[in-house]
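Once you've had a glance at the structure underneath, I'll fire off some questions.
A single protein chain has been removed from this complex, and every other one stays in its place.
When the chains are written out, they are named A and B in that same order, and each has its own residue count from 1.
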Amino acid sequence: MANDAGGAAAGIGASLLRREDERHLLGRGSFVPDIKLPGTMEVAFVRSPHAHARIRGIAKPAGGERRVFTAADLPRLRPIRVETQAPGAKSPPWPPLATDKVRYVGEAIAACLAPTRAEAEDLAAQITVDYEPLAAVVDAPRDMQGSRHPVHEGWSDNLFSERVFAGGDIEAAARAAEITVRREYRMNRQSGAPLEGRAVLAYRDWRLDEIVIHASTQTPHTLRVAIGEILGIDLRRLRVVAPDVGGGFGPKARLYPEEIILAALALELDQPLRWVEDRTEHLLTAAHSRDHHYQVTAYASRDGRILGIDAEIVVDAGAYGLWPQGPYQEAAMAARCLPGPYAIANYRCRALTVATNKTPMGPYRGVGRPGACFAIERTIDEVARAAGRDPVEVRMLNIVRPEQMPFTSIGGMRFDNGNYPESLRLCAELLDLPGLRSRQRRGEPDGRVIGIGFAVFAEQTAHGAAEFVARGAAIVPGFESCTARILPDGSLVLMVGIQSHGQGLETALSQIAHHELGIDPARIAVRHGDTETSAFGFGTFASRSMVMSGGAVARASRALRDKLNRIGAHLLQCDVAAVRCRDGAVRGPQGSVSIAEIAKVAHLRMDGLPPGVDPLLEAVATYEPAVGTGVFSYATHGAVVAVDPETGFVELLDFAVAEDCGTMINPMLVEGQIRGGVVQGIGTALYEEIPYDEAGQPLAGTLADYLMPGAAEMPAIKIGHLHTPAAATEYGMKGMGEGGAVGPPAAIANAVRDALSALGAEVNETPITPRRVLAAIEQARFRVGGPTG
Amino acid sequence: MKAAAFDYVRPRNVAAAVDLLAADKGQAQLLAGGQSLLPLLNLRLASPARLIDISRLPELAMTDEDDATVTLGAGVTHAMIEDRRVPDPSQGLMPHVALGLAYRAVRNRGTLGGSLALADPAAEWPAVLAALEAEIGVVGPNGRRRLSGTNFATGIYATRLAEDEIVTALRIPKLSRAARWGYAKLARKAGAFADALAVAVADPRRGYGRVVLGAANGPPLVMTEAGRALAGTRRDPEQLRRAVETDLDSAADRRFDAYQRRLHRAAAMRAIVQVIQ
Partner (left out) sequence: MTAIRVIVNGAEVIDNVAPRTSLGDWLREGRNLTGTHLACEHGVCGACTVLVDGEPIRACLMLAAAGEGSEVRTIEGFDADPLMMALRDAFHRRHALQCGFCTSGMLITAWDLIRRGKASSAAEIRRGLAGNICRCTGYTNIVAAIAEAATAAEGVGDGE
């Protein structure tokens, strides 16, 4: 049973201010590039300027032979290879340094070492690579069945994988349909673009006989596993530390060639090595994301009830699969999420993951879901239009109702609980939908047109073993761990396998320990991101850390509490059943003994221990939620836009989120995650894109080309909460880190569509740039017939 | 993302800078505020052998004013204009433009002269100074000369400035109190480079009308017909709209696509409407 000590001020449900803030506010954070070791050599990479080419030779400059390392110089480097049990999936090897061929612009070919980064770049510029350029595969839908030079040798096509997801009888739905809506959607390629890029510092520690790797990563433990395997050394000889990490958002939850190469160099050379990714490298070589193409056909009854969805999803996954999960999860996740939070009986979806000569695709906040949400939510709006009804009404008609819970969608998602229609209603209320509709009828004085759009989605979070096994995953991140240690003075250290990089987990996890033990959060340290201090854990991604690591903290704290109670009862000379641990002390019928006193006994005065009780106050616990298929947060996002039909510029006037993530440990942190996610979703919707030309050259290499959302263009984001605790997790928590980024593209596209409804124009591609808006208006002008498909 | 190596010199005065520039023909580059040059250096898109730092030469920071003109040294920063720390010849147009130019931290170092000399097609000052008919003072080994601000830029990153010349000052005719101006910058983000940019100025007391487009696939585009229509006494929006179309038609060499043309038309009309309303 949870302890009620501490009250709401610092425990569960309190908006406790963050313990992480002080160091950052003072400029004393410690990010990888801030760590200084004497004699560090800086690394710059020679990277491919070609999307697809054979390497015929590499010439090092005279005198630079011992400072330039190619694949041939580092025989220890074995290729990255994703093991997958997913049916029909191909998994090509990826040499960390290119050997005979390069497959995307930016692929690493040689590492160059010098005392400063500038000199390392000078050296890199002197290396001559003899390339034989090949035609690049750049258009996934066009080239997926094959091309003159497939991305990978021995492949007859360019498919990483192809799967069909189906349920019900789609042909019957087609026959019964009174409304048929067909649309194509495109969510273009983008970067995760955390403000801090990737960074690696690697060195040999002779005393401990290990290689220490400081990396800006979300997943230190699994990084160690991968590097040990690829370099063929014992994990006891590898330590991975993720210190302060300047944002992750998914791209840093993968193994990268640079991390392996720096570790390999640290084994070869007796000096520290550092590589700090610059912004151009980040935009070119850190995992890209999105890049989904959809063809969706919706069958519906005359009143807008959806009878079936028939779809094809093509994901342009780039050249290789990133370890550990490979390129497969985007398409699969999108296919399973495409039916949305709706009770749809018939479904068919072909999901294809295509290899192209582009940067490898990886996770980014939302993984697959922003695209799926965009496709289904745009489609719902078009069904509503065809039915002559308001999109909110048609959503209400189709959405899963509370009494249907738990509900397994036709996409195979098991929604655990919640009131989805209520989130839609609340979101419309937050935006004052009736007021907006009348404003819309009145018209704007400046000639612009306003529109309102919604998107509803459910977000699978904290999925455990069952989910990852079903995906055929190489590793199954089904649990998290916590080592909880009370020190001799009664202060507490929580050592966890996750990595906090802005989420505030140092604060939130201390709240859980405080809730269980009553120890003042100021006396609790949370250590994370270091393979040396914590038991194994998978890291921070997939909206899992609060549920999984929080669960592990709860269990470890309770184990400590049991021991505290036993020792405390002994010291109080009463029965253990008569004591309770509360407010930092064990309290009995007569008197109490503080945790500090018990800790002293457990370490320094073992003569005070009850018979049969070992010294030390330390517990290791793991946690996996009772349901392995995830607990589902859900939300409705609503956007209000003003579109200038003359220029195509879209201004976001208002944005609201009505969401339910179960029990909130720290509402302030929850709202921070929502707002941050929403603005990233707005970036997807309106600004961010890495286009490629026909030769496979990426066209956004700086932040002058790659536009990130700025304060001036963002509205203040409104939030409303619903509270449906999960049954399967500690305290009823649900994960919620990604949801913010899922809804905005769909909500904003629907708002733009709503604004342009009089013109009959719709934009079905992100980002919704002025150019695309004007093109849509032009296209609508030339189109004959009505707005339905 | 670090610059390639270069030498760095800081001459004591403009004459010394001219000598250095002449001595190093083609190899040296002037460094003023560096807000456009440093990104190019960091990205290694430019790699001069030597930088001649003229950012703190007192001669370039001078300002002067008489009844008809304001002279601003080439080293005057955008922030000085924004804050009106230097005289404003433009009845508020220049401070208004400065406020929307990049970001304050950039405006604190970026200079008027640097912006003109670089002639980035999307930059604000070349278009604004063309609309104000500024004169550009330059100095080189053969002495000083004055160039028209209207056609100073000749192309993308190309100007009438010789390789060994330095922009020293801008002489800008004052607008009268009766003058009106309009300015429209269409950019996807605050501080970002413009997708379209138009400046319109009318000074009835001088019979003066100018409409200039920036971000126009080349140097600032002076819209002759629109300017003439704006200078007149009877200014009819429909007639101005036709004039803008005519000017866009005659700019076939700019190869505007449909989107660009539409944006330029919108920017021009918005600037014009601010003038005539």
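Note that in this section a residue touches a chain if its C-beta (ideal position, glycine included) is under 8 Å from a C-beta of that chain, and two chains touch if they have at least 3 such contacts.
Bear in mind that the values here come from a model prediction, so they are computed numbers and not experimental data.
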Practice prompt. May I ask you to name the displayed chains that the omitted chain touches in the full complex?
Written response: A, B
Fill in: Residue touching the undisplayed chain, where the options are A:A98, A:A193 or A:V773
A:A193
Practice prompt. Kindly state which of the options A:G29, A:P49 or A:P79 is in contact with the chain not pictured.
Written response: A:G29
Worksheet item: Footprint of the hidden chain on chain B, which residues?
Response: 1-8, 10, 31, 34-35, 38-39, 41-43, 51, 53, 55, 79, 102-106, 108-109, 189-191
Response to the item:
Omitted-chain footprint on chain A covers residues 17-18, 20-31, 33-34, 36, 116, 118, 193-197, 244-247, 249, 278-279, 501-504, 668-669, 671-672, 675-680, 702-704, 708, 710-712, 714, 716-717, 740
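Just so it is clear, only the chains that are shown with their structure count from here on.
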Worksheet, complete the sentence: Between chain A and chain B, the Cα-mean centres are separated in Å by 44
Practice prompt. Could you pull out which chain B residues touch chain A in their complex?
Written response: 1-5, 39, 43-44, 186, 188-193, 195-196, 258-259, 262-263, 266
Worksheet item: Okay, in this complex, where on chain A does chain B touch?
Response: 116-118, 121-122, 125, 278-281, 646-649, 687, 702, 704, 707, 710, 712-713, 769-771, 774-775, 778
